[in-house]
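One structure below.
Missing here: one protein chain of the complex. Every other protein chain is in place.
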Amino acid sequence: MRQGVWTERPPEDSMSDAAIADQRETGNGRWVRSHCQQCFNACGIRVEVVDGNPVRIRGDADDPNTHGHLCARGLAGLAKFYDPQRVKTPLIRTNPEKGRRVDPGFREATWDEALDLVAAKLRTIRADNPNKLIASLWPYEKYVQSSAWGSAFGTANTGFSFSGVSNQCANPNHFVGMITHGALVEFPDLTHCRYLILLGSEYGFGANQSFVRAARELADARDRGLKLVVVDPRLSVAAGKADEWLPIKPATDLAFLLGFIHVLVHEDRSYDAAWLRTGTNAPYLLGPDRNFVTDPDSGKPLIFDETAGIARPYDDPALGRPALEGTYTANGVECIPAFQHLVNETAGNTPEWAESICDIPAGTIRRLAKEFAEASSVGATVAIDGVDYPLRPACLLSYRGLQAHTNGTLAMMAQETVMVLMGALGVPGGLVAKSMDARRFGGRPQLMTKGPDGIVRPHATGWHLYTEFSYPPKSLELRDYGPLALDMGHLVPLTMLEPEKYGFDYSPEMLLIYHSNPFTNAGHHEVVARALKKLDLVVSINIYLDESTDYADVVLPESTYLERFNLINWTYDMQGLQVGQPVVEPRYDTRDGMDILIELADRAGFLFGEGGFNAALNRTLGLSPPHALALDRKYSYAEVLDVQARCHSRGERDLAWYCEHGNDLRPVAPDEKYRMYRDARLPLYFNSIKAAGDELRRNLETYKIAERHGLEIDTSPYQGVPFWQPSPVHGEDGDYDFYVISYKSYMTTYGDTATNPLLMSLSERDPYLMKVVINAHTARKKGLRDGDVVWVESRYARERGVVGLTEGIHPETAAISGGFGRFTRHPVADGKGTLQNAHLPIDLAHTGMLGGTMETVARVRLVRARGKDARTH
Amino acid sequence: MTGPAMVGDSFRLGYRFQRHWDIAMASAFFFGELGAGLFVVAMISPSWPVLVLGLLITGIGKPWFHLTHMGVPRKSWRAILRPDRSWTSRGLLGIVVFTGAGVLYAGAVATKGLVPLGEVWRVVAFLAALVVMTYQGFAMSHSTAIAIWSTALMPVASLLYALAGGTALMLVIDGLGLAPPPFPNFAVMGLGVAGALLVLQASLLHAAYNGTPGAKLSASLLLRGRYAPAYLGLVLGAGTVLPLVALGIDADGLAGRLVAAVGLLGGFYAFRVLIFKVGVYEPVMRFGGIGTPR
Partner (left out) sequence: MARWGMVFSLARCIGCNACVVACKTENRLPDDIYFTRTFVEEVGTFPEVRRVYIPTLCNHCEDAPCEKACPSGATYTRDDGIVMVDQDRCIGCSACAVACPYDARSMIEEPNDNRGLFGGAEAPPAEPDAVDRWRAGTVVKCDFCSRRVDRGLSPACVAVCPTEARIFGDLDDPESAPSRLVRTRNGAPPLPEKNTKPKVFYIDY
């Protein structure tokens, strides 16, 4: 183990510590504490204000989560505030023609005129059928609060509807993480971890959650000797720094993991058997229908007791040693433990089989699985605050790169299968959960509960973990046909163009977009554009005019994060809140987006009463008397947050306290961080997925969805254990010889940062970010050179790009950074880089309805541009 | 592995062109050396109009282009403040002394001794001219930053080109009969400097190819790519081969001398520009193979 400055406290005089007291900071201004909102991680910042102008942003050294460190985006945030392209006043369209780069002819309007226009339509729709409003609300620092507005309005089409986050995010991570161990997001416990495999994730290197903190923690862990293995088609930042990089063929991580599981359960047999027997549903008996065999009296699942030779309910105090393997008879049916089912199902998934699909050598898969199992140190424990916890210092962590595929949910199930097999969820060294509990709004962490079957039940405030079937369907995302989809917002432009085809009895009339841009975060642009044109009224709450506002009828200008309030906790292991506050008054006639929503709710008549927005906010924020919103009073958003602050501090702190102190974050106790599922069993067998699939199949048959609408909803993925399912792109035309992937850099948050001149000048100096990056050997074979201007062609789009060569990419892969390739009036962003998602089809075949994913890989070919097209600017 | 390459503005590790000294600076170097060279050649058999011409070329041409180059021209006088460590300061002092002593010496020649201490001014002006003819080379060779400059051949090049420039002008002046030649068969000097320049360029390339990777890269930039035509055509062809041929055919005719002089001056100026253009900073680090950086 290497020793160094990072494993000790730096000496007092070294000044290497970022803990800098305010009064020692340079400058002549006033420093205001806040938190950054240029991505959802809410890092503490301090902003220097001179003569009423913000002049400098630095990290807040008193933020215990980030220690005053900050990323490039956070440090460059002033550009957002001073951007001359900001929308400065409400705008109303005068040109009836809508189209890409067609000038909407916006005229300036008063807030009253614009709000009344929008509210009038809201009233009409709400009286008719609230589902005719699509409320696409994705202000990341408060998306749950804004979604509550959509719920209060009564529409099934709220949250990520229309834009979707299925392209940008890792929906399966949230969905499978929650049903496995209550984790909205999973974090490797890097203080103990010694072996980390990242799959399609740049945790600690830029993308994924909590970048600033994770970067330090992972650098420290690597300094202590953590082995880092990265599986990624592209030599990502993480892969570039890893001990081992495994260039995988895009969208085949599932095969890699199945091979990995095969080694663990068939060859090495190095799983944590003791834990599987007592801490998971691995011993639960499955009948021929692969559902649990239950006790006829109690209805509880049965386990075969090897000691007694009989099956008993899982919680029978007399239960001896539960059987994991074998074939038994219980309740008169032949049954096998869930673990045996996994063994059977993965029998064919040898590393050699995996290699044939994912291009990672069988020997490597075998070696890694064994190394991983050894590093997991099954049986080891560690005492923390006098309590013994299992110590499992090996993590497998995946994110969007693995998951944003049609088979992404199965792949995420495979990841969790490995982690459950090793007993490494929620324990020191393993993956710990950030749960969707009241802690995010300042409350105490809530332990997970367990269901009558003994299996963990997650908290999922503000998230759809299960959508009831209904016909005609309500959700334009087709959640009715995909009960376990977290988000299929990208489908909305498709379904709303032909609602009757999918069984809808209504057609949407209005779209409210808040902090979202379907052209940069959804798929195929023609579909998005046609859908936008079909709507009667498109309203955008926005800071800039962007691709989508070319189709908007009304633009309501939002304040930047330096001019508005927020109160949140985005950390995974701390309690308390951190404030976002206006460091100055709004520079223009803009408002906090939440205040706009409150105002619209008021004018459209759904702010007050039990079904109103106030009541919805009370539920979402966990507010209860005496600190709850009165249902008959109109609050500003700052006043809402003041109530939230008082409620969760039991009256001790108000918003003003947070504005002065920044945050009251402090680490949660170890027993609120580890094993939050306590004695609830974790699923090795995803029985809830299996059950939902069975239910869906019955409903689809009952309502004859296939016959009536010609819709083939694929229910085959709804299985209790992961199995190989290729992505549709694997079978698509060989004429398009590259798999094009997209990725995220630490200088971008979606397309939002492309307007920032500081970040753009750096991005343009990066050797890869603006390029279509391909393997140098492949390029040689195809006669392409570095700097060649090419057309990136797919069946859906044709976009210009500049070839960049690297040794660090899978030979059949082309990589395009997300966040660029904008076509907008903003001079800083326009035309720089290439947009990948124009090549992504919006259809059911490329949608993973289990979990809710969009296939983010496309097949393209690169054709050298000629003539004036070949000129670079 | 593509390996370090010219990387322009990008943040790739690699070679970067020096962009600080460009045409204006090259012109200043050119005129400074040319004037001093002419002055020294003219000293062999003193002719005051030619001496004055040399002084004018250095005394006007060089400051003019220096001021064009300078970021804060009005403070340029400050450049003389650090002769203890800076070749720029030394050179500028050299110019001051050169023009001062040169004027007095030329005056003494013109007035046939009316200006006193003619011998003293002659020696001082000569020594100062030598400084002006070489210091720019020293300024370049003194720094290790630009590898192809970092060689003792730079001051030699300065001296040789100064002499070549002076010789070229003198060939024409003599050819036109405006002043007597410094010595009989003066064309021999033209052949001599052209030959010496050929040897010098060969030595420069040889040294660069046997030097650091940066020097090698710069040398290859002279021989291949966008700068190669200028280097091969002007510096080598016009600057050395052409004068040798022209003077070999027509050493005493005006045509031969004109062609030789234009070739020498063209090669001289092209060299001054190109040696700046191909100067590169080396990457701050080199990595041999994989494995060590985590």
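Order of writing sets the labels: A and B. Residues in every chain begin at 1.
By definition in this document, a residue touches a chain if its C-beta (ideal position, glycine included) is under 8 Å from a C-beta of that chain, and two chains touch if they have at least 3 such contacts.
Since we're looking at a predicted model, the values are computed, not measured.
*Asks:* Hey, which of B:I57, B:A108, B:I146 or B:L169 is the one touching the hidden chain?
*Replies:* Only one listed residue reaches the unshown chain, and that is B:I146.
*Asks:* Out of A:G808, A:G833 or A:G848, point to the residue that touches the absent chain in the complete complex.
*Replies:* Counting the whole complex, the residue in contact with the absent chain is A:G808.
*Asks:* Using the touch rule from the top, list residues of subunit A that touch the missing partner.
*Replies:* Missing-chain contacts on subunit A: residues 3-6, 10-11, 13-16, 18, 20, 24-29, 48, 50-51, 53, 55-59, 68-72, 74-76, 78-79, 82-84, 205-206, 211-212, 215-216, 218-219, 222-223, 235, 237, 239-242, 245-247, 746-747, 757-759, 761-762, 766-767, 775-777, 806-809, 811, 828.
*Asks:* Going by the touch rule given at the top, which residues of subunit B touch the chain that is not shown?
*Replies:* Counting over the whole complex, subunit B touches the hidden chain at residues 1-2, 4, 9, 11-14, 16, 18, 20-21, 25, 66, 69-73, 75-76, 78-82, 85-89, 92, 139-140, 142-146, 149, 212, 279, 281-285, 287, 289-294.
Please note the rule applied: only the chains that are shown with their structure count from here on.
*Asks:* Which subunit B residues qualify as touching subunit A in the complex?
*Replies:* Interface residues on the subunit B side: 1-2, 7, 9-12, 294.
*Asks:* Within their complex, state which residues of subunit A touch subunit B.
*Replies:* 222, 241, 243, 762, 765-767, 776, 786, 805, 807
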